[in-house]
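Every protein chain except one is present and positioned as in the full complex.
Moving on to chain A:
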Amino acid sequence: MWETWLWAWCPKESQKADEYLREIQELGQLTQAVQQCIEAAGHEHQPDMQKSLLRVGLEGRAGQGWEGGGMDSWGSSLCCPLALLRRLPLETSIPMRVRRVLTARGDGEQGKYRYKQLTIQVLLDRYGKPRAGATLPPLSTPSHSLLYPLAIQICEYLRLPEVQGVSRILAHWACYKVQQKDVSDEDVARAINQKLGDTPGVSYSDIAARAYGCGRTELAIKLLEYEPRSGEQVPLLLKMKRSKLALSKAIESGDTDLVFTVLLHLKNELNRGDFFMTLRNQPMALSLYRQFCKHQELETLKDLYNQDDNHQELGSFHIRASYAAEERIEGRVAALQTAADAFYKAKNEFAAKATEDQMRLLRLQRRLEDELGGQFLDLSLHDTATTLILGGHNKRAEQLARDFRIPDKRLWWLKLTALADLEDWEELEKFSKSKKSPIGYLPFVEICMKQHNKYEAKKYASRVGPEQKVKALLLVGDVAQAADVAIEHRNEAELSLVLSHCTGATDGATADKIQRARAQAQKK
């Protein structure tokens, strides 16, 4: 029946066609009819006939009783061609393309209905994408460029997600655009960006790769400017031998791994001088490369510092070298000398002087080892002096202190600690009387108590100045006297300190005394 309807259709007999249509519908065969109409159109080679078939199909769709839901049940395969057809300007040569589209997967008898399986994406790709080897007419013809807006309309009509729909069409369009050799790079790039903007899912690097494939490197570079994914952008730039540009793009991305990759590429590509110059203009890359060299190529690191006249870092470099590479004392001293020179150049007089002191100390330590035996090398100055005192070489320790200008206060601490460690109480007492202690006498009390020598500690407690007297007396356990001093000082903090040291059993009287003094102080 529907066949009759189909063949009866012609412009002049549309009324008749309608009747047929109703009949078909009553028979519940509309769906099938439309489907076959379109299929037939696909197989028809004559444009006129094609037009007719398609119109029938469309009318069948638009006609009475075509349930909207039917679209869904047909799935995307049919809905798509239908949607497509509805908007096709039939007066152009488009039906030809439609035919190709629809039959693309449906050649031969077996594939009769296969367009159903034609996914929207494939359809769009066929429509929009100029594929090498495809049997489509040359795409540079104006008529085809007209198809892109249409395809986009189709996508919008179908409410396809951007990534699957519009983006793809735009990307295809852009790829077609880059092949327009008569348009300048600038114009092409601008045109593409104007259309594409930040459309999600558009890969500028894909488009750029195509431009590069067509021999338009400059255009490719311009297009890559719009690529937000540096992971895509940078490798292509490297492939196009635009390593320096790749470097700045990698830096912009903040992806240090990408920067390293470009750097190693550049290192192989450029001679050393050019490579260093490139680094010089890129501080971020330079610091990364320095880090790399610190672990991998120490000599290069030195060259980098030299190039930048970075004497401070050169100094540190040689300090490290003096520990790492050299075993012999002469070698170490030489490395330190180089470091000191660098520090002077860096106008870091402090570091230079300190390094010279270190050289002096190293030489001295070697001499001490030769003369006295034992281990001195690489002890700190402080520990060298302590070792000397512990070994009974007080004179040498004092000489050392003078040579290196150890401040008096620290020297006193040093001697005090060492002598107490030796438990040389006699020498300690002599030392304490050698002159007025610059650190006071509380440390003497403390250190004696640390060695559990209360007897010695008491000697010094009496010499502690008034400010720390209470503390000292408490340390040696003389709570009663501490209380007297605190009361005499009328110092509340001291009073409570003493009180906190009073144990109920033995210091009851003292505690009472303090409480009385307190009460009296409050009265005043």
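Keep in mind that, in the parts below, a contact is a pair of C-beta atoms (placed from the backbone, for glycine too) under 8 Å apart; a residue touches a chain by one contact, two chains touch by 3 or more; residues count from 1.
Rule of thumb we're sticking to: contacts and distances are computed from a predicted model.
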item: UniProt protein name of the chain not shown, from "Vacuolar protein sorting-associated protein 33A", "Cytochrome c oxidase subunit 2", "Dolichol-phosphate mannosyltransferase subunit 3" or "Succinate dehydrogenase complex assembly factor 1"; value: "Vacuolar protein sorting-associated protein 33A"
item: Contact with the hidden chain (one of A:D255, A:E269 or A:D424); value: A:D255
item: Candidate in contact with the missing chain, chosen from A:G213, A:G374, A:P407 or A:G465; value: A:P407
item: Candidates A:L475, A:L495 or A:I514 - the one touching the absent chain; value: A:L475
item: Sites on chain A contacted by the missing partner chain, in the whole complex; value: 162-163, 167, 198-201, 228-229, 252-258, 260-261, 264, 283-284, 286-288, 290-292, 295-296, 312, 316, 319-320, 322-324, 350-351, 354-355, 357-358, 361, 378-382, 404, 406-407, 409-410, 412-414, 417, 439, 445-446, 449-450, 474-475, 477, 479, 500-501, 503
